[in-house]
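To start, I am sharing the structure in question, which I have written as structure tokens.
Only a single protein chain was left out; the remaining protein chains are all shown in position.
Chains here go by letter, A, B, C and D, matching the order in which they are written, and residues are numbered from 1 within each.
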Amino acid sequence: MNSGIGLIVWIIAYPFVSFSLGVLLGGYGRKLTARIQRRVGPSWIQPFFDVVKLMSKKTNVSHGYMHDVAMMMLVGGTLLTMYFVPVPGFHYFSQFGDYIVIMYILLVPPLGMALGVGQTANPNGSIGIARALQMLAGYEVTFVLTFIGFAMKNGTTSMYELMMIQQSGGVATWGLVTNPLLGVAALFCLQGMMNEKPFEVVIAPHEIATGPMTEMGGKYLGMMFIQHLINLVVELTIYMNLFLGGATNWFEYVAKLFALFTLVMSVNAVYGRFRTDSALRFFWKLPLPMAALGVILIMINGI
Amino acid sequence: MISTAQILYGTSFALIIIGLYAVLSQRNLIRIVIGLNVADVGINILLVTLGYIEGGRVPIFAPGQPTTNWVDPVPAALVLTAIVIGFGVTALMLTLVMRLYAKYGTIDASRIRGLKW
Amino acid sequence: MVSPMLFIIAPLAAAFLMIFINRRGAALALSLLTPAGLAILGVSWLPATLVRAQPIVVASIKAPLGIPLSLDALGAGMAILVAVSSVLIVLYSSSYIHRGHHEVRYYAVVMILLTSAFGLVLTRDIFNLFVFFEILCISSYILVSWEQSGAALEASFKYMVLGSIGSTFLLVSIALAYKAAGSLAMADIAVAFDSAPRGYVIMAAVTFLFGVGVEAAIFPVNSWLPDAHSSAPSSISAILSGFVIELALVVTFRVLNTVFAAVDVLPLLQIIAIAGVLVGEFSAFGQKDLKRMLAYSSISQIGIMLFALSLGSTAGAQAGLSHLLMHAGAKSALFLIAGYFILRTGSRLIDDYTGLGYRMPVSAALFGLAALSLVGAPPLFGFFTKFQILAAAAATGGGLAWFGIASILSGTVLEAVYLFRVIRVLFAQPAERSRVEMDLPALVSVALFTALVVFGALLLPSLSSMIGPIADGLATLH
Amino acid sequence: MAEKELTQRTAWDKVLANLRKRSLWMLHYCTGCGAVELPPTMTSRFDMERFGIMPMVTPRQADILLITGYLSVKTLKRVILIYEQMVAPKYVVGFGSCTINGGMYWNSYTTIKALDRYLPVEMYLAGCMPRPEAIISGFNSLIDKIGKGEANSWKDYYENYEFYKKNQDHVFGDIETHHDVPADGRYFGILEAKR
Partner (left out) sequence: MYTQALLALPLVGFVVTIVLQGTARRSPAILKTWALLAFVAMAAVATLAFPEIGDTYTGPMVFGSSLSIGLTDLSWWFVMMIAGITVLTSFFTLGALRDTGTYPMYYGWLFLKVFGMLGLVMSRDLLTFFIMWEIMSWATYFVMQQGKEEGREAALGYLVYAIVAGMVLLGGVLFIHQSAGSFEFAVITAYMAKAEFGILLASVLLVLVPFLIEAAVYPAHGWLPSAYASSETSMTAYLSSISTRMGLFGLILFVFSVFGLKAIDRIGISAHLNLRTILLVLAALTAVLPTYTALFQHDAKRLLTWHSIGQGGYMLLGLATASTLGTAGGLMHIFNYMTYVALIIFSIAAVEYRTGTTNLNKLGGLIVKQPVAFLGMLFGIIGLAGIPPMNGFVSKWFIYRSLILGGYPFIALAAFIATVGTIMSVYKLIHNTFLGQLPERYNDVKEVGLLMQLPIWILMGVVFTTGVFPGLILQWIAKIQVGMGIVPIAWTLGGVAREAGDLNMMVVTAVFMATFAVGAIIFFIGGKRRIVSQYDNYAAGHFLNKDVPYNFNYNFYSAFDHIFEKLYHDAPVQTAIRNLGRFVRMVADYVRRFFTGQINTYAAYYVAAVIIALAILKEIP
């Protein structure tokens, strides 16, 4: 699917594939949480129904042109990241942008949302964004350190090449196996990146009325849901490519997706919520030193 | 035996040192002026003794006096100018002391310290 | 051509004539014309002296009885500087000192001061040097105590006490010199000292150094300078800081360099110079009174000049002399402007000059330019002279020279800060905006001084051709 | 609602209605004593989420406005502001008799007696406070109504706004909700432009 007609078809189909994967993941996640809480839980494709209901709302409320453009930027940014993250059989775009590009494109949707929420002029939203940006300094910094260590060890910053290196020796050369410290630290950060329960202070329904999404109604919330679902897939794929050796075929890809998501959602289902500064302190006390140690080990004997 | 020249040199240096000591230690401005004059006198003695030759004669052209073995007149001339200058300076200093007394009401050097640091 | 003797006779005659006529107009005219004429005389003699020194025979009495005077290149150069500066300063004092009944005596004493200044430059006889030195000191004492205020009297008294101690030491040195050489002419003394025992020559040299050094504001003995320069009327502080102490420095260094050549006094001079720079800069940094700050700055600038001269190399001598020229222009301008700041605001403290820059824009600008040149900002004249000094010091090399460079550089930092603290106060938010600019004659003289400083760089090429023989004047005495 | 509207629903409307009915978010605005029935309905025992119903915090995101019991005049002011901030199609569900005819507080001077004079109510759940089973069956019937496209009470607020406005002014005078409801109706095509 990397050249010619196959590429064009895939480029058009990929968003839908990714969205549907996202819906399945979302549904599975809510089902899993329900099961943990000994509940029946919603249908497997509940997110699809939510999106359809939201998008078909009649009287949508907007707070200005920036609010609208922000939503487009939100969805557009996530789709952009989606194209640049290699998936089994499709890595055409990774020749135009390595992981540093991806790392920065990942910031486009939050920036878009932040600008839109800013215009809605709701303090709950601003507090939510402030918390999101502060949390950035927690998990993103550690995740980047793990990536730096990995890239330095393999001498390349391209995600596709890193993936290929890990696939060369099967499971033995997975990132998580060769550099366990980096892998585990990255797992903690994955929990933060996905905005899941221990680090869910950004949305925090009880304190700041779902933070940034306070003023998002109707199709605005719908687009945020679409973005959230695709984002699930993209972030899990990033972690998989960096530490679990990516996927050679689609079954392995979907299996790894659901495995990772189970881990993340089960942690989410059982944990309370950290305050922002205690979350930051957690990230700087455990994952960051772990990642730093991993990098030092790499520097010492290049393992 | 100490020749008169050594005695005179000794007295002049002693006078200069006494004069300087007076300037250093005395608080009273007039005493400082006096100290300076003492130093001046010391210098004049020094200058005069420069030209002194043991058993020399007074260098004055008098009819019938021999014109040899004269004491050197030049330092004496210097002393004249030095005395005149010393006189002028002392006069100016004393007028200043009078004006200072008029202004400050005291001539104690440690109390006249308007200008410091 | 007219005999250089006029340098001594003309101002003396003018002084007594003025007292005799006793009218302000005549006094002013005389005291303007005489230095102007002498400046022209100096310029006319300059080309001749550049070739070789011109001995002057007084009343056709030949040596060794006559008093040996001679006009060499250094003498001519200094004479022109003194003459031009005094013309401008007299022009300034015409509008600065106009009131008061005994104004004629002011100009008379200035003329006498001029006489002694020229005399010091010309004389080759050590006792004659002492006489002119005494006249210079006495006229300075009188001019310092001119305002008859408590501070002025106190300052001049201290100045006089130190001056008298200085003259005492000078007489001791003359006595020693005469004893060794049997003659008062510097040339004979130099020859005698070559063969005299070292201890004897050291004693003579040190007493001479600190004898004349008092007037040249050499570091340990210049404690009179801050009081004298700050409480004297500004025109007099300009004269004192402008050329009197520089003249004394040049004469001291010349005599030490030639007559007392037997003993190597240069390292001592360098130590004294560096100490002078540091003490001057740090004391000036803590000042609140503008004129006192400028006085301390003069101490440090003298230190810089002495450091340049005492490097021993011709490059150092040339740099020192060009810095002397620059300092004469810049420091005179600063003092003259400070005079009018005090005249207009009635206060001597810098903090009271807030917003004066808007009320006296031209003088504030001139103050800024003079300060810039003093600190050595290119492309003004100050930068080139300071750079030459430092380059000469770098050329001689050695620990003391590099320590000197470091202290001059850090001194410049302090100098820039305290000078531009004044600029900040000048251009702070003004209370009111009525213009109180300087009077015209004062403005003209200050403008000319600053012009020398700002466009000094242009006369560098011509200066460099003349500076060679002038700098030789320091090393040889003929 | 005009009969005509019910029959002319296109195939796409039918599909959409059936999808939309599977996801309802309720604004759990605990005005009265019925609020205590909600937590058991949501949690493991009765698990309202099976039907896609979730509690939501802000009016912008909610479809259902639960009025769980009596409404004092002061609270009604807030409820109306909340209702107008909600994004249509929105449904008001009244719990118990207090919302129908004032219930136990029929003669109290502070409560309002009939909710539907101030807001278009989609459904009432009987019971002096309906138990979770009743709530769930009520919601299921609401889901069926949405599926069949009959739950259009929210349009009534736009069409008979004067009636509602008159009653509201009568109770507590004019309030500034920054919503020009008729203008919104025209803008979103719910009312034909300027009849």
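Quick notes on this one:
FYI, a residue touches a chain if its C-beta (ideal position, glycine included) is under 8 Å from a C-beta of that chain, and two chains touch if they have at least 3 such contacts.
Everything numeric in this text was worked out from a predicted model, so none of it was measured.
Hidden chain, full complex: it touches shown chains A, B, C, D.
Of the options C:P47, C:P197 or C:P220, the residue whose C-beta touches the omitted chain is C:P220. Of the candidate positions A:L32, A:V85 or A:I127, contact with the hidden chain is made by A:I127.
Across C:I202, C:A261, C:L343 or C:A451, the single residue that touches the chain missing here is C:I202. When the whole complex is considered, the residue among A:L25, A:M73, A:L229 or A:L242 that touches the unshown chain is A:M73. Considering C:A416, C:L448 or C:M466, the position touching the chain not shown turns out to be C:A416 (whole complex).
Although one chain is not shown, part of subunit A still touches it, namely residues 15, 55-66, 68, 71-77, 79-80, 83-84, 93-98, 100-101, 104-105, 107-108, 111, 114-115, 118-124, 126-127, 129-131, 133-134, 136-137, 140-141, 144-145, 148-149, 151-152, 155, 157-158, 209, 214-215, 218-219, 222-223, 226, 275-277, 280-281, 292, 295, 298-299. Residues of subunit D in contact with the chain left out of this view: 29, 58-60, 78-79, 81-82, 85, 175-179, 184, 187-189.
Within the entire complex, the positions of subunit C that touch the omitted partner chain are 157-158, 161-162, 165-166, 169, 199, 202-203, 205-207, 209-210, 214, 220-221, 223-224, 226-227, 263-265, 267-268, 271, 278-279, 282-283, 285-287, 372, 375, 377-379, 383-384, 387-388, 390-391, 394-395, 397, 405-406, 409-410, 412-414, 416-417, 420-421, 423-424, 427-429, 460.
Please note the rule applied: only the chains that are shown with their structure count from here on.
Centre-to-centre separation of subunit A and subunit B, using mean CA positions: 101 Å.
Between subunit B and subunit D the centroid-to-centroid distance comes to 120 Å (mean Cα coordinates, whole Å). One simple way to say how far apart two chains are is to compare their mean CA positions; for subunit A and subunit C this gives 80 Å.
On the subunit B side of its complex with subunit C, the touching residues are 16, 19-20, 23, 29, 32, 36, 39-40, 43, 46-47, 50, 74-75, 78, 81-82, 85, 88-89, 92-93, 96-97, 99-100, 103-104, 112-115, 117. Those residues of subunit A lying in contact with subunit D across their complex are 30, 34, 37-43, 46, 48-50, 52-53, 56-61, 205, 209-210, 213-218, 221. Interface residues of subunit C facing subunit B in the complex, by the touch rule stated above, are 127, 131, 134, 138, 141-142, 145, 148-151, 153-157, 160-161, 163-165, 167-168, 171-172, 174-175, 178-179, 184, 226-227, 230-231, 283, 286.
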